[in-house]
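Questions regarding the structure given below will be posed in turn.
Complex shown without one protein chain; remaining protein chains in place.
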Amino acid sequence: MTRRRVMLAAVVALGACGETEAPTPAAVPAKLRPAPAAMPRLTRAQYDNTVRDVLGDDLALPATLEPDVAFEHLLTVGSAVAKVSPRGVELYEEAARSLAAQLAGKPERLAKLLPCKPTGPQDAVCLGQFVAHVGNRLWRRALSAGEVAAVAATATKAAAALGSFDKAAEYALVALLQAPGFLYRTEHGEADPGHAGCKRLTATELASRLAYFLWAGPPDAALLAAAADGSLHDPKVRAVQVERMLADPKLRRSVRNWAGEWLQLHEVVKLSKDPKVYKHFSGDLGASAREETLRLVENLALDLDTDFRQFITTRTAFVDRRLAAIYEVPAESDAGHAPVQLPGWAERRGYLGQVSFLGHAAHPVSSSPTLRGAFVRRFLLCDFVPDPPANLNTAIPEPSPDAKTLRQRLTAHMNVPGCSSCHKALDPIGFAFERFDGIGRFRTLDNGEPIDTTGDLDGVPFGDLDTFAQVLAGSPKFRRCVTQKLYGYAVARPTVAGEKTQVDGLAAAFAANGYKVKALMREIALSDGFARLACTGGP
Amino acid sequence: MNVRNLSRRTVLRGLLGGSAVAIGLPALERFCNDSGTAWAEAGSDGFPKRFGLFFWGNGMLPDRWVPKAHGIGTAWQLSDQLAPLAKHKSRIAVVTGTRLGIPNSQPHGAGAAGILSGRPLLHQGGDTTFAGPSIDQIVAEVIGKDTRFRSLEFGAAAGNGYSFNGPNSHNPAESNPFALFERVFGAGFTMPGEKPKFDPTLGLRRSVLDAVSADLKGLRGQVGAADAKRLDQHFEGVRQLEQRLAKLELAPPKLDACKVPKAPDKAYPDVEGRPQLGKKNQVFCELVAYALACDQTRVFSNFLTMPVNNLLFQGATTGHHELTHNEPGEQKEVHAITVQCIEMFAAQLDALAQVQEGAGTLLDHCAVMGCSEVSLGKTHSLEEMPLIIGGSAGGKLKNDLHYRSEGGENTSKALLTLCRAVGCDLAEFGAEGGKVSDGLGALEA
Partner (left out) sequence: MKTMQRCLPLLLATTAACADAGTAPAGDTSADTKPDAAFETKVAPFQTRRLYVLDTIRFARQKPFGTVLGWNLDGKVSGEDDKATCGKKDFVSPDGVPGIDNQFSLLVPLIEASGIAAFESLLQASVESGGVLLMVELIGLDSLTDDPEVTVRIRAGQGVPLLGTDGKVLTGQTFHLSKRDPATVCGKGKLAGGVIDVGPFDIDLPLQVFGKDYTLEMRGGRVRLQIADDKRIEAGLVGGGVTLSSIAKIAKTAAEDQGNIDDIVEALTSNMGDLAQDATGTCTQMSAALTFTGVSAFFYPADVTQDKL
């Protein structure tokens, strides 16, 4: 058995998908043309985490806020184009008042945020210190004297009208939480001494970008301090900070946040299947499935800190009782998710064997090779998949004696020229999963017929989900796609053409570092391009 | 110094002095603009015009939707799918035969952008958004300035709704009737005719918003053009909220028709796996009728269900979207669901017709647009678009009319007519394939 593995590995090394690149560590790509400064608005997750980290994690967070926007299929990238609608303004205002009122109602909590002891309702000095201190944390930068004064002005009126210092503090918070300084992560930049004619993020902006990337939340006091004295631009200092951030427990929530955005888990949560067709369906299956995927990502990226390609090939599954029933394996725990080993003789492995893929990229009443193929293309290979032409009757023919299985009924996709141009890139991938029905349960027959799951991924053949997983995991497109997704999440704005070689280099580094996600996060965070902004004219 | 600033300053002074100063306006001036002249959009009976949107997803069945005959009054009869509107036939106009001029670039999505904003769907980085504001916000821009709420978006199964201010700027809709009730009739509501309770926090909130506005203005000068536009919209939203808070301090005159409706249940859970659409919709319709009657807003959007929804309607064997594509033959279940949606549209018109306003009803002063994002769900067709108009916008629109457009006129023409009818005097509506500069003459009274 082992000898065969070695031979296969040799075959792969020689002719792996037609590539012979030897992985190189990431050097600064010569042709990097950084993107211009952006102004991302806090996503819902970032808003919540900022409030929690700065004001306390026992606060009741607002139920609704302005919705996030997707761009390049990521909410964090979309935050660079997200606006604030009039209703959004109302919601942010309501949220600010609610959060501030919660704090003002608890004097001990407020005292924790106060760097001084107020002498009375009109203590302007202490008020100023409070605004500067909390404002610094909430806005991720030092407030100017004018900004402090503007916030303090309303707060002072509140103290006068309502009679206590607490009210002043409350209204200071109401103001701080609605300001653009809080809601947007504006990049102004400064001249880049290392590249003439170009700009770079200021140290403070770099601190913010690092924190929202690695922690999905604001920079802490230590990071703010390294930014305030400018030392964060020193590569050594930056490296130390990044190491510290990678070791912090807050890394976990950012990795989960990233995986959720990448794999559309906010849609998976709403999973809905026809209850007559799928007896294993329940209203909370979507949430269960989402958590399974997140646990696997965490396990590989953080707990084991190992080759992330196993996300596609592993036999480990984090199942709860219902998922275990769908996967037909004994569960380990009757409450919550626990790891189990899927049998080695089974086709099911990795993310592609999970309900959050098989069940989500399917119809309420059946599986769908097209939806699954399109999902793999869009989200795992980062290929562009256009929408189908809309004026078409897209109903698939009913089963007939000549066409019993779904694959057979889909032959029209492949034979009609207007359809095949797109479908030949989608359906063959989707056929790999046909032994898993619309909710993700294994089956050997489709409408009484054995199921044909053979196909090829851009020329590389596979036999079923098990072997497709191996092909996908080994594909350079997959590793580049994962890199692109993490990169986009990190810079929080659309990737421009001038960054292509940067991302190529990061993908190569990902491979060189054993496909470890933490290592890739480190590479991105320490890369030259991460701190750079566009050049005028220049290189 | 204009009237608005004066009133705010005075109130603030009153606030700081500890005493309340409220300015009451006589009834006539209530519907006047700043310079004291009557609003262009108030009808001759002095009541303001209102605009409403009623939207359901997944279309209808053209064969059973289009009435056989066309014309006015007895010249035409309601079709099978329009039958629930029998009680209101003399207060509606049905427009058939129009088509969306925009490309069908994404099933359901393109149609929604076309019928609601008259523009093609905007594709960006793999995702989509509206290229411009939806019709409710276009109208609200003009007639939503004077009310406590610029507009209200809600719906029994609204999800995020489809009310857009522009690209990437979505007004979230409320699907919980109790939450909407609290928002409109809870804290902060003053019965017109009663003096508002003095609330010192209103002035403080406005002071905060003032400072936020200043910050936005300052930041605007430091960012690029695209980001400046985003800040502009944010700024506009802040300004409008400030204005609305200012209105909370005024004493609006008594409105005979205004009353606080009964509080809805806190939740409307599914019954046997089916959402309680009818019940929720009923509650929402009554709520918004009173919100209009009490002049808390003049623009509303009722997103009953969204495009591509796969909800299990009463009596259906599977989800709506599933049925539109997979139910064979004449699609009896799809028909039954469409009829249910029109029944719920009828409930909306009902609720508006129940409110007396002067010699007529609230419905008379409304233009309510009932529509969906496609006609035949199975093919996602943008031909033969469903469009029903309820009310006459104070006599500006013809009622008891079935207008049959031969030659497939652009649906945007009807939308332009609706905007103009409620006082939004636009030269054109929409963009690219959805752009028109003429209205639908047959609809105009």
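By written order: A and B. Residues from 1 in each chain.
Here is the rule we go by: a residue touches a chain if its C-beta (ideal position, glycine included) is under 8 Å from a C-beta of that chain, and two chains touch if they have at least 3 such contacts.
What you are looking at is a predicted structure, and each value in this text was computed from that prediction instead of being measured.
Enquirer: Could you run through the displayed chains and say which ones the absent chain touches?
Expert: Hidden chain, whole complex, touched shown chains: A.
Enquirer: Touching the absent chain in the whole complex: find that residue among A:Ala45, A:Leu65, A:Leu143 or A:Ile312.
Expert: A:Ile312
Enquirer: Any idea which of A:Asp48, A:Asp464 or A:Glu523 touches the chain not displayed?
Expert: The missing chain is touched by A:Asp464.
Enquirer: Consider the whole complex, including the chain that is not shown, and state which of A:His280, A:Lys404 or A:Lys500 touches that chain.
Expert: A:His280
Enquirer: With the missing chain put back, one of A:Leu61, A:Ala325 or A:Ile396 would touch it. Which one?
Expert: Checking each option in A:Leu61, A:Ala325 or A:Ile396, the one touching the absent chain turns out to be A:Ala325.
Enquirer: Could you list which residues of subunit A touch the chain missing from the display?
Expert: Answer for subunit A: residues 5, 8-9, 11-12, 16, 275-276, 278-282, 299-300, 303-304, 306-307, 309-310, 312-316, 318, 321-322, 324-332, 334, 338-341, 343, 345-347, 349, 454, 460-464, 466-467, 470-471, 473-474 touch the chain left out.
As a working rule, only the chains that are shown with their structure count from here on.
Enquirer: Which integer distance in Å separates the CA centroid of subunit A from that of subunit B?
Expert: Their C-alpha centroids are separated by 34 Å.
Enquirer: Name, in rising order, each residue of subunit A that touches subunit B in their complex.
Expert: The touching residues are 36-39, 41, 64, 66-67, 69-73, 77-78, 81-91, 93, 97, 147, 150-151, 153-154, 157-158, 160-162, 171, 174-175, 178-181, 184, 186, 188, 272, 274-276, 363-365, 378, 384, 387-395, 398, 494.
Enquirer: If you look only at subunit B, which of its residues touch subunit A in the complex?
Expert: Its residues touching subunit A are 15-16, 18, 104-107, 109-111, 124-127, 129, 150, 153, 160, 165-172, 200-201, 203-205, 207-209, 211-212, 214-216, 219, 222-224, 226-227, 230-231, 233-234, 236-238, 240-241, 273, 310, 317-319, 322, 325-326, 328, 378-382.
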